[in-house]
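Step one of this worksheet: look at the structure below.
Of the protein chains in this complex, all but one are displayed in their positions.
Right after this comes subunit A.
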Amino acid sequence: MPPKTCALCSSARAILKRPKTGQQICKDCFFYVFETEVHNTITEAQLFKPGDRVAIGASGGKDSTVLAHVMKTLNDRYNYGLELLLLSIDEGITGYRDDSLETVKRNQEQYDMSLKILSYDELYGWTMDAIVAQIGKKNNCTFCGVFRRQALDRGAAILNVDHIVTGHNADDIAETVLMNIMRGDIARLGRCTSICTQGEDTIKRSKPFKYAYEKEIVMYAYFKKLDYFSTECIYSPDAYRGHARAFLKDLEAARPSAIIDIIHSGEAFEIKEVVKATQKIQQTCKRCGYMSSNELCKACTLLEGLERGMANAGVTDRARKKMDAEGPAPENLRIIPFFQQPAAPHRTDISIADTST
C-alpha cells in the first residue's frame, strides 16, 4: 500500500487518522491543528487574562505533561502574557508517586517553569501509604480524592496563583458524564462539563483539553518525544470509572464521535432550580477555613476519623454519627493548617482573545 498523503497540506506522508474527523494528516499539520484547537478552546472560553499566574496541576502523566508543553508553546506563540508554574501533589505512594515526581522535576527543567510540590504528609500528617496501612484498600480513593482537591487549592494559594489548569481531556469528561448519569448525580452532571469552575471563593480551575481526544494527546506526546510517566496507581484503581472507561472506548470504536456527543449531551441537560437548590450553601470549615458545605469540611472529617482510629467516619453518615456519639474531637487532635484565601489580585477586564487574525 503506498503511503497516504496528508489531507491538509497534500504533500507530506500522513501519520495519524484523527479520531474526531477521520482525517489523515501529517506530523507537522497534526502539531499545528492540535495546538490551534486548544488555543481556540482557550480564547473562546476566555480562560485567561494577561498577567495571570497560572499553575499547571502536574502529575508526571501524559495529560499534564502534554498540557505543560502546549501551554508553554501557546503562551509564547500568542503572547498570552501568562506566568506558568507547575504544581504537584505528593500523595506519599512509594513506587508510584515518587517515580512520577521525578518526571515532573525533569519537566520543570525542560520547560523552565518553577515547581511547587505539596505533600499529604506535610499538609495532613498522613501519607497514602500510611492511610492504606490503617484502612486497607477499600475506601482509599475517597481519601485520596478529597485530600488531592484540597491540596491543589492550598498549593495554589501558597503560590498565589489566579488559576489552576488541569489535564482533563474529552475522554475523561465523557467518562464523568456517564458516571454521573449512572449514579443519578444530576447536580454534578450539570457541573462536570463546564470548562471552567469558580465558586464564591475558590480558585478558578479550568480544563484547556476539554475537547482534546486522549488518542491525540498520546500521539502528540509520542511524536514530540515528551517524557511522561505511565504506571497505574498501586492502590486499587477506581473500579467504577474503569468500567465507564471500557464502555466509552467500546462506544468510540463503534462510533468515533461518541465522546464529543456524550459531552454535548451532558451540556444539554437542563438542571431544574429545585435540584440546584438542594446543593448546599457553601460556608467555611470551622476547623481549617477551607470551603465546605458543612461545619467541618470533608478533609477535616476524614482526618479526624483517621486520627481517632474510626476511618469510616468520613465515608458514611452512620459511622460519622457513631464518632460524634463518642464525644467531641480531643483537644490535641492533629488538624490541617488554616486556609488563607489569597487576596484577589488586581484584574484587568481584558481577556485574551485571538489577535492573530
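One rule holds in what follows: contacts are C-beta pairs under 8 Å (C-beta built on N, C-alpha and C of every residue); 3 or more make two chains touch, one makes a residue touch a chain; residues count from 1.
The rule is simple: contacts and distances are computed from a predicted model.
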Among "Cyclic nucleotide-binding domain-containing protein", "serine C-palmitoyltransferase", "Ubiquitin-related modifier 1" or "S-adenosyl-L-methionine-dependent methyltransferase", UniProt-listed name of the chain not shown: "Ubiquitin-related modifier 1"
Selected from A:D129, A:D172 or A:E304 as touching the chain missing from the view: A:D172
Contact with the hidden chain (one of A:S11, A:S114 or A:T231): A:T231
Per the touch definition above, residue among A:K4, A:K137, A:H264 or A:K286 touching the missing chain: A:K4
Residue in contact with the excluded chain [from A:R149, A:K224, A:K249 or A:R308]: A:K249
Touch residues of subunit A, complete complex, unshown partner: 1, 3-4, 13-17, 24, 59, 61-64, 100, 167-169, 172, 214-215, 217-219, 222-223, 229-233, 245-246, 249-250, 252-253
